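With one protein chain removed, the remaining protein chains of the complex are shown where they sit.
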Amino acid sequence: MKLLYFAWVRQKAGTAEEDVTPPGDVRDVADLISWLKTRGEGYEAAFSDLSVIRCAVDQEHSEFDAPIAGAAEIAFFPPVTGG
Amino acid sequence: MKLLYFAWVRQKAGTAEEDVTPPGDVRDVADLISWLKTRGEGYEAAFSDLSVIRCAVDQEHSEFDAPIAGAAEIAFFPPVTGG
Amino acid sequence: MIRVQTEDFDIGAEVAALTKGRPGIGAVVTFSGLVRDTGGISSMELEHYPGMTEKELARIETEANARWPLQATLIVHRVGKLSPGDNIVLVVAASSHRDAAFQAASFLMDYLKTRAPFWKREETGDKSHWVDARESDDEATAKWKT
Partner (left out) sequence: MIRVQTEDFDIGAEVAALTKGRPGIGAVVTFSGLVRDTGGISSMELEHYPGMTEKELARIETEANARWPLQATLIVHRVGKLSPGDNIVLVVAASSHRDAAFQAASFLMDYLKTRAPFWKREETGDKSHWVDARESDDEATAKWKT
């Protein structure tokens, strides 16, 4: 699946976009975040405070308990500040 | 004092503007209307339904009990419909 | 700023002129009212009370500025003969924050509708009639009095 990062989440993670194949026991967004945090300091920094992390599964705003099975694209970003 | 009439009040009264000197017992706007109605059919038609008459004394929205002593300009018109 | 004029106005140009040199403006709300083309109106005539109109519009503007932290306001009202689709009125409220701009623009319109001495006459074919005031406009104004 494709992972996307925006704004300071992108800067801390050190990447804008990547293709990953998480292990089978990674079932929801929360699991995915835990798994990402094991992949390096950048991810650990990006996801250190989950209260300021928002996510979208296949371009829809989603909660952390959203299942990721079948998802093509998951994005992580701070609360939006447009307008 | 100068009297002004607008919109259909003007059309019914048959005049846009006139200078008048009401008798001394005409003390407020209500008195003035009563006196005007004695001056002809046009005025009678214009002031036949006071619920749709508004007035301004010296260019300020006023009630019918507003005194007219010292007023330079009194205007009669229907409820406003701009905007 | 207030203006009563026969000419049309350009919303973009008015907003640009109003925001220029005022760096604190972050939010601009405009309201424009148009002559609707319903029931076959062929034209509309806008009459007003010169002198009192300007005073009332200035008073409404002052009141809005007393209620909300605004950086700039503008009211432009046309008079004379207008056709369906033509602009009638423009209200602009500019503020640092959007809530004040929205509230002030809405307030300016509600007050203008019930206080500013303008009267509309609609022409349909060879008949003409004066537009009746709407009770809903009085109610809209009353809600600001709390």
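As written, the chain order gives the labels A, B and C, with residue 1 at the start of each chain.
As a convention for this text, contacts are C-beta pairs under 8 Å (C-beta built on N, C-alpha and C of every residue); 3 or more make two chains touch, one makes a residue touch a chain.
Quick caveat: nothing in here was measured; it's all calculated off a predicted structure.
Student: So there's a chain missing from this view; which of the remaining chains does it actually touch?
Tutor: Within the full complex, the chain left out of view touches A, C.
Student: Out of C:L46, C:V76, C:M109 or C:A133, which residue would touch the omitted chain in the full complex?
Tutor: Selected residue, touching the omitted chain: C:M109.
Student: Tell me, which residues in chain C touch the chain that this view leaves out?
Tutor: That gives, for chain C, the contact residues 10-15, 19, 23-38, 84-85, 96, 98-99, 101-102, 105-106, 109, 140.
Student: Contact with the hidden chain only, please: which chain A residues?
Tutor: Chain A touches the missing chain through residues 4, 6-8, 56, 59-61, 75, 77-83.
As a working rule, only the chains that are shown with their structure count from here on.
Student: If you count the C-beta pairs in contact for each pair of chains, which pair comes out on top?
Tutor: B-C
Student: Let me have the rounded angstrom distance from the C-alpha centre of chain A over to the C-alpha centre of chain B, please.
Tutor: 73
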